[in-house]
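Below is the structure I would like to discuss, written out as structure tokens.
Every protein chain except one is present and positioned as in the full complex.
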Amino acid sequence: MKNLIAFVLSVALGVLMVLSLTNNDWFAQFGYVDLADRVSQSYIDKDVTGNPGEIIFGITSNPENGAANIVTSIVVDYRSFDTLGEVTVLFISALGVALLLNSQDKNKRLALNFKPNFMLRVGSRALFAIILMTGVYVILHGHLTPGGGFPGGTMIASSILLLYLADDQFRTKVKGFKLLEGVAGSFYVIIGLLGLLLATYFLQNFLPTGTVGDLLSAGVIPIVYILIGLKVGSEIAGIIDNFLTEEEVSL
Amino acid sequence: MLIASYVFLVIGGLFFLLGGLGILRMPDTFNRIQAGTKATTLGSFSILIGVAFANPSWIFKIIIIIVFIVISNPIGSSAIAKATYRSNHIPTNLVQDDLAKRGEEHDTN
Amino acid sequence: MIQYAAIILIVFGLYGLLSNRNIIKMIISLNIIEIGLNIFIISVGFVYDGIAPILTSTNSSSALLYVDPLPQALVLTAIVIGVGTTALGLALAKKIYSKYGTFELDEMGDNE
Partner (left out) sequence: MTLTDIIMAVVSVLLLGIAYLAISSKKLIKGVIFLSALSMLSVVSYVLMKAPDVALTEAVIGSGMVTALFVFTLLSIEKGEAK
């Protein structure tokens, strides 16, 4: 009976969503969106304040926003304050996990009931290097190619997860992670305050933006994305560390 | 250049097809691991070499990906085989059991 | 096409959330709702024959037809937040298990 009520409720919600989707002026038909109606067109043209005209890859220099990846330019420049809030949400959830799982001082690593053999241990060290390198590459090229601080930071965290799984005795210096996380978050806010000081508003891009497509371009965007990558990586590695420890059972 | 790339892509796809067929048709877990690892390793090699022929400026990234697959695929399959042995899913007509001589035990469940 | 599939995914997740009484399965249903919502938000910005919103050496001009980059920017951060909330929920589930010894909501509180 309970399941029947749940079924009816969820189907009713689905029917409502489908009905509101058809013949709605605000939702265009799937695949036939006119971008000129939306605010996104000015993000693509990079002309929120000025009007630089058409942007050409590798030729246009000093546009309003120098990132070749438009998604990155939205995440880290136009809506950077939003991203600061979301990084804070991630920090608070990591803090909650640490508070729930790691309350006592005397914790030990979750003992697996088998020992990893020689091949697994040695091979995972090599894989750790490759995954870490890929993460750093993705973070550094976040304003040119797909990727950036969020996936790159998660790749760094997953390389540390690999070491945790393959090595029985591995335990990172957790205090170092906590320090890195705090320093990265503080520098994000400091860069925002520098924008307030040197330019007009909080988190404004105060460095010259360079030529579109160069590695050293786009002003503060690479710096902020490196900070986001360090913060996300250390936070998720901290969450994994908390899940892999358990309280010392006194039997 | 493009024709060589197409040839390598078709060879890679064929090996992936054979690997999938082997996973479907093989009788027990160890045989399935063998089909799923060897065929897909060679298939990925062929597809990556085909991509390298089509776009020669990506060659360094492709070399890194090939090194990654060379290390990760056998290690993963060895870990799966070890876990299969420990969880007692071994076939009954086993000819030789070296791990039992070395003192490895099955899980008791 | 894929827009309606996303809506049905949300409905599936909601049904699982309402009908299951197991905490881990409720968290799995929440994750399914999250995946469905992400696909729906991305599909709002899709344009036929559009290209990915990245300027490269082959797609070098900003006057070409791009898909909408704004939903992608929203979903990019939402996925990472999803990991944090899932981890928090699993930590709560672990604490509940260590207190009551079960994941089923109906069996809780009987053994004390």
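So that you can tell them apart, the chains are marked A, B and C in the order they are listed, and the count of residues begins at 1 in each.
The criterion applied here is as follows: a contact is a pair of C-beta atoms (placed from the backbone, for glycine too) under 8 Å apart; a residue touches a chain by one contact, two chains touch by 3 or more.
Everything numeric in this text was worked out from a predicted model, so none of it was measured.
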Chains in view that touch the one left out, judged over the entire complex: A, C
Of A:Leu144, A:Ile221 or A:Ile236, the one touching the omitted chain in the full complex: A:Ile236
Residue numbers in chain A that touch the chain omitted from display: 69, 71-72, 110, 113, 138, 146-148, 150-151, 154-155, 157-158, 161, 236, 239-240, 243-244, 246, 249
Hidden partner interface residues of chain C, rising order: 1-2, 4-5, 8-9, 12-13, 15-16, 20, 22, 24-25, 27-29, 31-32, 35, 38-39, 42-43, 46, 48, 50-54, 67, 72, 75-76, 79-80, 82-83, 86-87, 90, 93-94, 97-98, 103
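Convention: only the chains that are shown with their structure count from here on.
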Separation of chain B from chain C, taking each centre as the mean of its C-alpha atoms, in whole Å: 31
Centroid distance [mean C-alpha coordinates] between chain C and chain A, Å: 15
Chain B residues counted as touching two or more neighbouring chains: none
Residues on chain A engaged by chain C in the complex (per definition of touch): 2-3, 5-7, 9-11, 13-14, 17-18, 21, 27, 30-33, 35, 38-40, 43-46, 54-58, 68-71, 74-75, 79, 82-83, 86, 89-90, 93-94, 96-97, 100-101, 145-146, 148, 150, 154, 212-213, 232, 235-236, 239, 242-243
Sites on chain C touched by chain A in the complex: 1-4, 7-8, 10-12, 14-15, 18-19, 43-48, 52-57, 59-63, 66, 68-70, 72-73, 76-77, 79-81, 83-85, 87-88, 90-92, 94-95
Residue ranges of chain B touching chain A (in the complex, touch as defined): 64, 67-68, 71-72, 75, 78-79, 82, 86
